[in-house]
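Heads up, one of the protein chains got dropped from this complex, but the rest are sitting where they should.
Take a look at chain A:
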């Protein structure tokens, strides 16, 4: 990999995203045909991915490392951005936020995520996290006429800024003990003492907020329910992946020598997250809240992969995040399809008899629900299998047993939706808001779920080569 102090080529995708985003925000007033921004955003995503592929390298001293780990995560961010953009227009037009700033903010958020995934400097990771979070706070409240969006945005904002205060406190402690902010040098200078452990704990709390780790998940259901559904789809996948990207880099690179200490901290949180997320998902009647608690539970499974502390564990985390992008955005795509003004189509009872009314959307929802449960031959099964196997190989078989138990609880909320769709009579008829782009997103997601489930070979190979 080429190395220089100012290697702007390594930063090409981020620079590109910021330029396009600034263009979309600045020229929103000048351009009347708002579909232009949709196509620009869609095309720009592909260009950004191509730039990520071609520009690997190290830049700004050791601050920024565009390696294969970063590239794989950037692929996940851009994939979820692409799918979220595809499901946006039909919803955004109806609610009146189909304008340039919306797509611009999505771009800024992804730029922040990319800095988190490739940052090898705590300061850069902090800046990336803030860029991502600040953009997403606004996105949650982008439909400013909707009081639920405002409330969700405010709650997310307040708890998120608390988390960033913890992050910067942890940063100060680690800086004080090691005298550096570069991850590789922290690894060299790290000596485990109570102050360092407190710093590590603060980092875990701050990033735990971002990935919705119990007990720092309180914002998640409200923000997910309040946010416009395409934004919910985007933040439930991409923001989570970015949080895990930073967790993986910081904990497995900088704090690697403290692994025996932080695993004791992380495992209780991970187990709690799995069970609380799944048990609370059981009692939800709003589909967005149900999916929010399910995403909390999925964060718990993924945390186990980090806790394993091995290369295999980290590669299983990457695999799971990639699969999660397809199945979760697919599920939210179906929610977007059926959602109507005034909360219609948001209750799980609105899914009763869907198979009789609209067999094809029901079939797709069945596929995504099976995948989220982890039933073969869907991709969700592959993700869970490799994740739990890595936990067993790392020497924690009882953790894998607990994870499987949690997945059994998780089957109830998902399969209840399937049962409603296929075994109940329809109560009221909902016209799906179909559009070509929404169907494209659903098609890509369904294809992803099926193809990865049946032929995971090449993806597994790519994932194994993506771990630092």
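The criterion applied here is as follows: contacts are C-beta pairs under 8 Å (C-beta built on N, C-alpha and C of every residue); 3 or more make two chains touch, one makes a residue touch a chain; residues count from 1.
Going forward, contacts and distances are computed from a predicted model.
Asks: Look at the options "Dihydroorotase", "Electron transfer flavoprotein alpha subunit", "NADH-quinone oxidoreductase subunit K" or "3-isopropylmalate dehydratase small subunit" and return the one that UniProt uses as the protein name of the missing chain.
Replies: Not shown, but named in UniProt as "NADH-quinone oxidoreductase subunit K".
Asks: Of the residues A:179, A:215 or A:359, which one touches the chain left out of the display?
Replies: Answering carefully, the residue with contact to the hidden chain is A:179.
Asks: Of the residues listed, A:171, A:375 or A:421, which one is in contact with the missing chain?
Replies: Reading the full complex, the residue touching the unseen chain is A:171.
Asks: In the complete assembly, which of A:9, A:148 or A:340 touches the absent chain?
Replies: Of these options, the touching residue for the absent chain is A:148.
Asks: Specify the residue from the set A:126, A:203 or A:386 that touches the hidden chain.
Replies: The one listed residue touching the chain not shown is A:126.
Asks: Which positions on chain A touch the chain that was left off?
Replies: Listed in rising order, the touching residues are 123, 126-127, 130, 134, 137-138, 141, 144, 147-148, 150-155, 157-158, 161-162, 164-165, 168-169, 171-172, 175-176, 179-181, 218-219, 221-222, 225-226, 289.
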